[in-house]
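One structure coming up, written as structure tokens, with questions to follow.
Only one protein chain is missing from this complex, and each of the others stays in its spot.
Coming up: chain A.
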Amino acid sequence: MPDVVVIGAGVVGAACAHYAARAGLDVVVLDRGPVAGGTTGAGEGNVLVSDKEPGPELDLAVLSAGLWRELAGLGGFEYEPKGGLVVAEDDEVLAALTALAAGQGVEHTVVDAGRLTDYEPHLAPGFAGGVFYPQDAQVQPMLAAATLLREGGRGAGRGTLSLRTGVTVTGFLRDGERVTGVRTDRGDIPAGAVVNAAGTWGGEVAALAGVHLPILPRRGFILVTEPLDEPLVLHKVYTAAYVTNVASDSAGLETSAVVEGTPSGPVLIGASRERVGFDRTVSIPVLERLARQAVELFPALAARRVIRAYCGFRPYCPDHLPVIGEDPRAPGLYHACGHEGAGIGLAPATGHLIAQALTGARPGLDLDPFRPDRFDPDRSGTGTPAKEG
């Protein structure tokens, strides 16, 4: 019997499994699809500290950024600590941006208008200035997830880590309230503990255990250009509007382009945010807004071709914080989901904290803001009575 079953082989599930195995636990990862086939396969790979207000998410992001640096040593996936440049449209925005940076307490440099092109030679003129964040990085999320899974069980003193694809979790094994394993379309798997890392589908999985998690899809489109012969964009570049968009609760369309080059040549332009359920229909107005914002940042992009667009569904929680930790309403069930547009960035810290919780170690960060039952009207409540299976 494994110590832990992790539901979901996205980047968050992979990180949970990786750190749990490193902590000596035997782990089985289940996914109904392939590795990284969910939202992880539709993400952009930004590991950002720049876009977060001071608070629990920023703490998580800073912890995670350091862990990604370390994990990059595993090899097997691209990791580029390229830094992010946030630019301000006018002086007022610049003042707000600078104040935010001061409050965040992370490494940054305020860049005045005249020096912006030292960072980005092709940036459009007319910006009031910006802030450069050297810790912002880029990972290839799909290969990163696959690598974390492959490497987790390798090494002396570690637990085992096995991945089973094509297995759908359909329910839970229970002993009273306690979760003691999962039911799947391929049979029951008893386990010491279960981690729900089902991303955008985390709410559905939680419901199988009779507990409520309000996770909704928030759609995002990304544009990919043809490979460029010369690097036009050196860092991650976005306007200050992005920060307010990320934190917004609106269901309507919001776009604020984050533009960056990739090692293989194409420029990535992402991403829009809108709550339209799981609707994949292409929205040309969304694509055109992203394109316009990218060209406003880098006019030279106007002549470059987009060869691809794709969309994915971020796992969105109403308070924009992920759910991390054991569920008091269903002991033995741990949640690690709902990371919205930052799951790639936040995955290692999430995995690290979950492994600490699983082994009974003192968590490196206060998990209270990420509590699974925080959405219940009666915060101490046990939710709906849990049903078996």
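Everything below uses one rule, namely that a residue touches a chain if its C-beta (ideal position, glycine included) is under 8 Å from a C-beta of that chain, and two chains touch if they have at least 3 such contacts; residues count from 1.
Convention: contacts and distances are computed from a predicted model.
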Exercise. Given the choices "Thioredoxin reductase", "Transport permease protein", "phosphoenolpyruvate--glycerone phosphotransferase" or "FAD-dependent monooxygenase", state the protein name listed in UniProt for the chain not shown.
Key: "Thioredoxin reductase"
Quiz prompt | Full-complex contact with the absent chain, from A:Leu149, A:Val169 or A:Ala271 | solution = A:Leu149
Self-check item: Residue, one of A:Gly41, A:Pro134, A:Gly192 or A:Pro369, that touches the chain absent here
Solution: A:Gly41
Quiz item: Thinking of the whole complex, not just what is shown, which of A:Ala95, A:Ala207 or A:Ile307 touches the missing chain?
Solution: A:Ile307
Self-check item: Absent-chain contact - pick from A:Val258, A:Ala271 or A:Ala291
Solution: A:Ala291
Practice problem: Considering the whole complex rather than only what is displayed, give the residues of chain A touching the chain that is not shown. | Solution: 9, 33-37, 41, 142-143, 146-147, 149-150, 163, 165-166, 221, 223, 225-227, 264, 269, 280-282, 284-285, 287-289, 291-292, 294-295, 301-311
